[in-house]
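With one protein chain held back, the other chains of the complex are shown just where they sit.
Labels for the chains are A and B, by order of writing; each one numbers its residues from 1.
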Amino acid sequence: MNMEAENVVSLANVSKTFRDFWLRPTVAAVDSLSLAVRRGEVFGLLGPNGSGKSTTIKMILGLLSPSVGEVRLFGLSPRSVAARRRLGYLPELSFLHPFLTAAETIGYYAGLCGLTRREASRRTRELLAMVGLESVAKRPVGEFSKGMARRVALASALVGRPELLVLDEPTSGLDPISTKEVKTLVKALAQGGMTVLTTSHLLADAEDICDRVMILNHGKAVAEGEVSSLGTSLEEFFLAKVGSVQDFALAPFLR
Amino acid sequence: MRAFLGIFQLELKALSRSRSLLMLAAASAAWMFVVPRLVVGDGTAEGMREVCLGYGLGGVLALVTVSMLAAATGSLARERAEKRLQLTMVRPVRYFAIVAAKIAALSSAGAAVLALACALAPFCAGSASNHRRCVHVLRPLMPSPREEAKAMYAEYMKLPDTPDAVKKARPSTVLRLLATRAWDRYDTVRTNAVAAWRFPAAAVRGVRSGEVSTRLKFSNTYNARQDVAGELRLGELSAAVSNLTQAVLVFPLADRGGEAGEEGVLSFRNLGKDALMLRPRRDVELLIPADSFFWNLLRSWIEMAATLTLVVAFGLFLSASLGRPVALFTAIVFLLVSEMSPSVVEQYPDEFGATLSDRIGLMVARTVAEVSHPISSMNPLERLSRDECVEPREVAHAVAVNAFALPVFLALLAAFILPRKQEN
Partner (left out) sequence: MRPYVSITQATALEVLSSPLSLLVLLAALAMEVFAPVFHYHQFGDATRMARDAAISALFTCGAVFAVFGAIRSVRREIETGTMEMALAHPVSRSGFFLAKAAGVAVSFTVFAVAVIGIALTMFAGAAVGGAIAEETAQLARVYGPCVAAGVAAMVLPLVLAAALNRFFRFRFTLTAFLLATAIAAVAGVSSMFLAGGDAMRLVPAAVLAIAPAYVLAAAATAFAVRFRANAAAALSGVALVLMLPAADNYYRAEALARGGTVPPAYVALALAAAVPAVVGFLLIGIHFSRNRE
């Protein structure tokens, strides 16, 4: 079997160092990272704040270029249009155009994915129904709550029927019911053959949906494995790899 | 194409739903009617018309240019700052298409507001029926000043009178000096002598008596004015020139009999007592009827819209690499400097006597003038208000260069920069 063809995303020894005006390194966000996301799996990229998850995601999306190493998406450069045609992305915050309605927002991204007007219209209706926003389809998203905006963003990510769905903190800002719905949706998409790459702070959520996880700390991969074969809960595994919880120095405040 | 249209529509929706476009259109319409009435004219309908077109349309052009520049410099920069740009950039859209669609949308919006102002222009000065047909302005067929400079160069450098400073200067500097002199070169017409200038024969063939005119520009310095007398002749048409006291005069050429001149050649016989000096490249013009004011207005609009497209493209190019306020400030300073540079270069045509600092200043001014030539050279309103034809070939050039070639170049540059702007 051709492993290269099976890998939807592959990073080979990738480092990313941000530099200041004088080209001095300011932050080494990712350090010698290699990973492969296989077709059809749900891959979780976990790690504490500042561990390099978002930088890694941005390199996979072609929004940042690696300082060292190579990133391939479907075997292509992430900046190629052909690779982006097979991609869906949900950022950590929804970043929607506030003056567009929910239907217009999804229709806009459908247009960017090259769908015809008729296809776009049909797909928009389907997705609005899927995320439960049909009744507010004609309201500007600027008036939406954070959860509703998140649903619109998720629908927009799915509009082009992507083969790879990149989710950056997908349950961020959602109430428990919506969180459950999103997890169910991700599982259903994965069962339908879609590859999902997700980051999350919520280890319980990751444990529910991920087939395989990689834990990042200080820009390096500290562990990688199948969730089913960890032999312990993901939270315990995570803490064992990243470090113990430090208590706040509360004494001065409790006096 | 769907992606292009999607971004195009999004940009227009952003402008219309923020009511910016509506406000701009309302302000432009108000300006067209209010401002010409605030400006003191000379009391004639003609003067009112010039005020209306110059201050009214000119003001709207400035307003639309600055507004669209502000929108363009904000477009990519703001989307990047608010992280929305990345959502577009991860879709299967070429970066060039993102920039091009934004250029198309913003320039279309600006062009629509300009169209509104142009539609109001015939009415704001009073009656729409006041407007005369416009005229083609023809100048004598001569080599360009630059060609003439090249032809003169070798001989000029051999002349014993040529200053040493010039002989030591770089050829490009000397050629510039000679081109300026060629542009200003006088033909001296002595008493009873005849000066003749050839015009495009095809353009003047078949013009009827009374339709074609000659415009002569004499020195407008009061003490250099003189009374002149003479006869103008173009083929079978002629006009008497006598006792001039004004700087610029128009003589209708009519069939008055007499010996016919050569076709396409305008001759002037000086019958006055003093020799006359005329700069053929600047002072001698034939005016031939063209089409209606409305066609001319349409061509002016196309030329203005084309130039607006270039300004918008420049704003978006800056917006791809800079933050919004810095991009806007840079663009406005560049526009101001580009408007000033041609007059600076014109004021200091000869740099041989200049100090080092002046030479550096001139070099900067000349570079800016050349870079900004596509914008600063477009001035259709001046010709529109003087009933001179905005020539179709100039319009075609403006569309090809300002609305297409340069915006495409700037969009390619912006598309190159866009993914390379690395932000944490």
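For this structure, a couple of remarks:
The definition used in the following text is that a contact is a pair of C-beta atoms (placed from the backbone, for glycine too) under 8 Å apart; a residue touches a chain by one contact, two chains touch by 3 or more.
Keep in mind it's a predicted model, so treat the numbers as computed, not measured.
Touch with the chain omitted from the figure is made, among B:S20, B:S267, B:S321 or B:S377, by B:S20.
For the chain left out of this panel, the touching residue among B:P143, B:P163, B:G210 or B:P325 is B:P325. If you put the hidden chain back, the residue from B:A151, B:A260 or B:V333 that touches it is B:V333. Touch with the hidden chain on the side of subunit B covers residues 18, 20, 23, 70, 323, 325-326, 329-330, 333, 344, 347, 355, 357, 361.
We take it that only the chains that are shown with their structure count from here on.
Rounded to whole angstrom, the centroid-to-centroid distance between subunit A and subunit B, based on C-alpha atoms, equals 53 Å.
Contact residues on subunit B toward subunit A in their complex (touch as defined above): 2-3, 5-7, 9-10, 13-14, 17-18, 82-84, 86-94, 419-420, 422-424. Note for the complex: subunit A touches subunit B at residues 18, 27, 29, 55, 58, 61-65, 79, 81-82, 84-85, 87, 89, 91, 93, 95-97, 99-100, 104, 108-109, 111-117, 156, 160.
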